[in-house]
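Structure, as structure tokens:
A protein chain is absent from this complex, but the other protein chains hold their places.
So that you can tell them apart, the chains are marked A and B in the order they are listed, and the count of residues begins at 1 in each.
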Amino acid sequence: MRPLSLQLVSVVTVLVGVLTLAAGLIWLERRLLAFWQERLGPNRVGPAGLLQPVADAIKLLAKEDWVPPFADRPVFVIAPAIVFVTVLMSFAVVPITPGIGVVDLDVGLLFFLAMTGLGAYSAVLAGWASGSKYALLGGLRAAAQLLSYEVFMGLSLMGVVVMAGSFNLRDIVDAQRDLWFIVPQFAGFVVFMVAGLAETHRLPFDMPEAEAELVAGFHAEYSGMKFGMFFVGEYAGIILISSLITVLFLGGWHGPWLPGWLWFFLKTMLFICFFILLRASLARPRNDQLMAYGWKVMLPVALLNLMVTAAVVLAVGD
Amino acid sequence: MNESYVSLLVLAAVALGLGTVILMLNGLLGPSKPTASKLDTFETGNEPEGDARQRFSIRFYLVAILFILFDIEVVFLFPWAVLFKDYVAAGLGTFMFVEMAVFVGILAIGLAYVWRKGALEWD
Partner (left out) sequence: MRGARAEPFEALPSALTAPGVTPQATADGVPTAWVPAGRIHDTLAQLKRDGYRFLYDLTAIDERMRTHREHPMGDFTVVYHLFDYDRNADVRLKVALCGDRPSLPTLTDVWPMANWYEREVWDMFGVSFEGHPNLYRILMPRGWQGHPLRKDHPARATEMEPFRLPDERQAELQEALRFRPEEWGLQRREDELLFLNVGPHHPGTHGVLRIVLALDGEVIVEAVPEIGFHHRAAEKMGERQTWHTYIPYTDRVDYLGGVMNNLPYCLAVEKLAGIEVPERALVIRVMLCELFRIASHLVWYGTFAQDVGALSPVFYMFTDRERILEIIEAVCGGRLHPSWFRIGGVAADLPEGWDGLVRDFLDYMPKRLRDYDQMVMRNRIFQGRTRGIGQYTLDEAIEWGVTGPGLRACGLEWDWRRRRPYAGYDRFEFDVPTATAGDAYARAEVRVEEIRQSLRIVRQCLEHMPAGEYKSSHPLTTPPRKERTMQDIETLIHHFLTVSWGPVVPAGEALQMVEGTKGNNGYYLVSDGGTHAYRTRIRSMTFPHMQMLPQMARGLMVPDLLAILGSIDFVLADVDR
């Protein structure tokens, strides 16, 4: 057993790493969007605006810590913490390199799915606890969307599991030494990516907060750091989904010449940027269109992908 | 106890602690000046008519039911998927494949039924 101090070090390293990256992502997203939209983006606080997230955090901390009188107080306070904690917990099972990572769980993938499922409560409870109609509609949309896409998310990964024969994320990465799973599991990759977008409710799937319709949806009544938690949770969620895509489909740390952690970082950044590009370029479907898309396209595709994968594994194995 | 779970517990404790500290810091640093309009519900500048906590459309309930049905069925696929390679190695591959094909077939029929019944349509 590793000494507790060492565990603490690895835990704190991962937490600090993720939170720093999430903060950096806020800056990156705003700069990238600005770049794609013919404008400048934040460029005043610190060099190239890099300290903007720090300024934002200070501002959020100095905001009134406010719980609306009509809200369900305990749930209202707990809701943002749920997404914050569950997303950070999920990072425990992400293997950055064979040596770096908090834990090496045999049920790593299941742990991730469980945490994602738990994280969905955040938006739903926030919407319900706020006691405001916009928040309620956002919360209900979140419930419908997150629940549905959870089904497809888990299912889309079963092809990978069949091929790797393990839920352990390190084993899954190792199984991709010769061939990244994105090739044989392309359908699974697409479904997982779409489901990941839906789970982090990022544009184009940001119906729970749809600014033009529900103003801010489930977090309409939130302010200060409680809002900040949703915010950080969302960005950490993007990092999480991107790093899982890296681990599950892009061979994790595998890659020539460069050190493993750098490969991991580069692949993850690629998908983070891709998610930001999606936000810059797509319109938002209606929530019923998203649901229909999930149940009528994603689910059959994921099921079919699983059976085809199994058939191929069977044929090769025999 | 498995050592990995200790690490997880440590992580959970640190993450929870961090969340609590941030929220408490916000309470310490932030002002507290409640005003009448601040205490109002946000409804784009109007007095709300009717409560936000009321009975709500059945459609959302339907999605929840679908979720429970399908998610539980999907859970049955998980252990099968992780062990499938072992079964293939043990020569039981075809049996397990057919077994699961039947299961997925039933699942597909269920989906087709729900689809035809219009439970996937929003309105």
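Note that a residue touches a chain if its C-beta (ideal position, glycine included) is under 8 Å from a C-beta of that chain, and two chains touch if they have at least 3 such contacts.
All values derive from a computational prediction rather than experimental measurement.
K.L.:
Quick one: which shown chains sit in contact with the chain that's not drawn?
P.N.:
Touch partners of the hidden chain, whole complex considered, are A, B.
K.L.:
Looking at the whole complex, which of A:V12, A:L33 or A:A57 touches the chain that is not displayed?
P.N.:
Hidden-chain contact among the options goes to A:L33.
K.L.:
Taking the entire complex into account, which one of A:G46, A:G117 or A:P285 touches the absent chain?
P.N.:
Residue touching the absent chain, from the options given: A:P285.
K.L.:
Using the document's contact rule, name the residues of chain A that touch the chain not shown here.
P.N.:
Missing-chain contacts on chain A: residues 33, 36-39, 133-134, 137, 141, 203-204, 206-207, 210-215, 279-289.
K.L.:
Taking the full complex into account, what residues of chain B touch the chain not shown?
P.N.:
With respect to the unshown chain, the touching residues of chain B are 36, 43-50, 54-60, 122-123.
By our rule, only the chains that are shown with their structure count from here on.
K.L.:
Please compute the C-alpha centroid of chain A, do the same for chain B, then give the distance between them in whole Å.
P.N.:
14
K.L.:
Using the touch rule from the top, collect the residues of chain B that touch chain A in their complex.
P.N.:
It is residues 3-8, 10-12, 14-16, 18-20, 22-23, 25-27, 29-34, 38-39, 41-44, 48, 52-53, 56, 60, 63-64, 66-67, 70-71, 74-75, 77-78, 81-86, 88-89, 93-94, 97, 100-101, 104, 107-108, 111, 114-115, 120-123 of chain B that touch chain A.
K.L.:
Help me check something: in the complex, which residues belonging to chain A touch chain B?
P.N.:
Touching chain B from chain A are residues 1-2, 4, 7-8, 10-12, 14-15, 60-66, 68-70, 77, 81, 84-85, 88-89, 92, 102-105, 110, 128, 130-136, 140, 143-144, 147-148, 150-151, 154-155, 158-159, 161-163, 165-167, 215, 220-221, 224-226, 228-229, 287-288, 291-292, 295-296, 299-300, 303, 306-307, 310-311, 313-314, 317-318.
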